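Here's a structure for you.
One chain of protein is taken out of this complex; the other chains stay put.
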């Protein structure tokens, strides 16, 4: 495996820092260019960034001079990760793609674009072929791939076995989301300490929509969305990392509890054989202790890349209820994007 | 109004202490006898109790000698409040009722007894007449009234206007419950700090069942339960006071959002005219700020006796979603029992 | 007592909101004018302020139109409270004083001015006469009085009995300060949840200096500062309200533990007889339970106006160690300023 030279857009933000932390010792990807806002441009990264990760800033980035997020300044990279804010991602990511630089993005802007894969490697790896429909460049050298919202990841990953086995007819989910999901400075401590905030602006529509694309089927260059209603309530809780979901699901085919558990337990990740460096051995862990999963105990499992479920039980309304949880800034953001890039390497889109 | 001499069973526990705190300046009720376990009996209360309330222990109870919970030691009281643990409440409360001492209980043990009112004064005050069906004593002098589980209170209070206006067909609820609900010492800090525990043993069955009795109709000396399925997920969050509920409801008659809001906003408490000392002026507060209600901001509203709702919206599954919240140890425990007693006074059951 | 018409500068900030909350039912003072930044000016207060108090915004201020902080717009008030940010307080407060409007300020800017009283009514009420030295106006109608930093208040209040009885020779203090001290949005939750931040910029110099002015003696129109060194370490802890201090003191006259306790217990506030509305009955509470005082249990004692001490003991280095604690935004900010105003009324400076 040759090594890839990687650019990072939005390098000084919370998501950008998480990319840098996770990539510190990555076997394939090396960060060689950092992009941020005009205000940071020209400064060494160590000076431009207010580092908030608990591990020290990697030496390899400290002296990198921060660039403006313009494609002509990133000529030497093989592709870029984007942790850009949605207020600027549309233009910048489009600019890079048009310049022939692949963009692996965590931003929401292109997730709903019909030619852009919204990708969880374990859920819909075949959607990667949507890339061929993109027209950013004539030669296909520039394109965009996105990863989903941080709630959509554990939600969809846990739904996948049920959807495959029984079909899903409806879904009610309440999320209890960690403060790290709001970035930095993010949630004021006076708002969240000893409290729950029962509202996160803009979040519920993503939770309602993204699983339907992720669980959709690719056919003739387009994704046919899955078709079931989702009712979502997104709340913020005083947890540092790990979004926990209380989920109740209606199934198209009736199933008893054993069949449901079997579907979850026996589910095999379609990328298991690809041996991707960031892929968890068990992307979906089924806990049997009713107290589990818990964010503080399990968000970091398998490097933060595992989705955990628990309390699988028959529901008194609809069919089955369970808890799901995953690390929101790793599995649900930077780590997810990195796994997407690894899949793109294995599939020959990045080389 | 004459003053009542009141006994308190389970006086040293967390619920017992809350009774003492709330009753400190009560216009009608004066605590004159305290009951606790054998271990505490004989000691002055100041010595027997590990006081955990933030306001000082009232002077009036400090020197009261703690008694064993035996009815013959409580001859001088007009009635007792019970904050007893469920492991002992069946026998002790039954003993008191048989001895002709009315029991206003927060314990769960008699809530499902067909002759025992499970009472929220604003929801089902007429159920009080079930007392006449009780046979603890020949002359009817001894009886038991109970208040519901701390989640069932805001759940049922907020459902009541919808149930009356449209009928309820199904319900999915996820609770985020405060640590004070587990008593003292209760939840270890190592378990809950920066965490969510997605399971509270024994809680979900109460949430599924109690609203159906509360919303039932009294006819010919029996409660006909309401008939709709409830799916409940009970979680513990790092909040001190205030259980917050994420609720999605199916209605029997379709209603648009305005009709739903009107039903909530225009609902009138049936006890409003009774002018009970502990009754909140607005037992059901409808917030319009989407960030509200929040436990830390609103649990203490109207002395902790108000149920707050917010985020009323049409749901994509079933019909309507909203947030409800109430103070779990006041409205959902001691304060609720005290309001029950006040209603029993006004209705002539206590005199 | 006639009623005073009161202006409030910095009305939309966290301290300003606390003023409004505390003054809601004040027997003497009625807020009639609200000042804030240009950005807020012209809007009704309900629209200009992001209300963060847990009790609802008082009706009396909701429709008040916010003014710019210019003295000519405040002609109708008897005096103003200032919760201004220090970045603007020097000019604005000076402008008001020169315009003949007394300023009772919580800002730090004039605290070190030799003609401005830095005042804790229970500690140095006589310093009020410094007002006569001020030259903002020829007729003495405009002047400024300040209250101390939120750590200096419990520190100095608890030192006062010791200073009077034995003299203080040196002092080491570590503060554990609540997040509300940083205003709103203030401390990011990602910084402080489950954490301690061992640094608060600019705080330690105030802790070192203000107690010396407060414990100083007024003579010939000037304060002679107390003369002992203070070593301070200011930290931030995940507490909502209440700064707790770990204090070790050296005394000029040696004293045994009984004498020290007696000095604390027997200390009489010099303003006790004045019967000021906001004055706590016991401005200095000595706890004997070694676990007390605690911010969550005791910050609200006596309306947040009490300084609590505990764990008084002989020290192995210097002479005596103890814990002190007070509510930082009430006693240490808005409430302290209001008590200053009450003293100024009683002493005839406001009329």
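Labels A, B and C are assigned to the chains in the order they are written; within every chain, residues are numbered from 1.
By definition in this document, a contact is a pair of C-beta atoms (placed from the backbone, for glycine too) under 8 Å apart; a residue touches a chain by one contact, two chains touch by 3 or more.
Note that the coordinates shown come from a computational prediction; the quantities given were computed from them, not determined experimentally.
Enquirer: The complex has one chain that is not drawn here; which of the drawn chains does it touch?
Expert: A, B, C
Enquirer: In the complete assembly, which of B:73, B:88 or B:193 touches the absent chain?
Expert: If we include the chain that is not displayed, B:193 is the one touching it.
Enquirer: Which one, C:182, C:244, C:305 or C:326, makes contact with the chain that was left out?
Expert: C:244
Enquirer: One chain isn't shown here. Among C:43, C:296 or C:346, which residue touches it?
Expert: Considering the complete complex, C:296 is the one touching the chain left out.
Enquirer: With the full complex in mind, choose from A:16, A:161 or A:194 the residue touching the hidden chain.
Expert: Residue touching the absent chain, from the options given: A:194.
Enquirer: Residue-wise, where is chain C in contact with the chain that is not depicted?
Expert: 170-172, 174, 176, 193-199, 201, 208, 229-233, 235, 237-240, 244, 246, 248, 250, 290-297, 310-311, 315-318, 321, 323
Enquirer: Mind pulling the chain B residues that touch the left-out chain?
Expert: Listed in rising order, the touching residues are 52, 179-180, 184-194, 238, 240.
Enquirer: For chain A, which residues lie in contact with the unshown chain of the complex?
Expert: Those residues of chain A that touch the unshown chain are 54, 193-194, 296-298, 300.
Here is the rule we go by: only the chains that are shown with their structure count from here on.
Enquirer: Please state whether the interface between chain B and chain C is built from the same residues or different ones, using more than half shared residue numbers as the mark of same.
Expert: Same; most numbers are used by both chain B and chain C.
Enquirer: Fit chain A onto chain B over the CA trace and report the rotation angle, somewhere between 0 and 180 degrees, nearest 5.
Expert: 180
Enquirer: With chain centres set to the mean of the C-alpha atoms, which chain is at the far end from chain C?
Expert: Between chain C and every other chain, the largest centroid distance is to A.
Enquirer: Chain A to chain C: how many Å between their CA centres?
Expert: The answer is 48 Å.
Enquirer: Rounded to the nearest whole Å, what is the centre-to-centre distance of chain A and chain B, using the mean of the C-alpha atoms as each centre?
Expert: 42
Enquirer: Give the residues of chain C that touch two or more other chains, as numbers and ranges in rising order.
Expert: In chain C, 193-194 touch at least two other chains.
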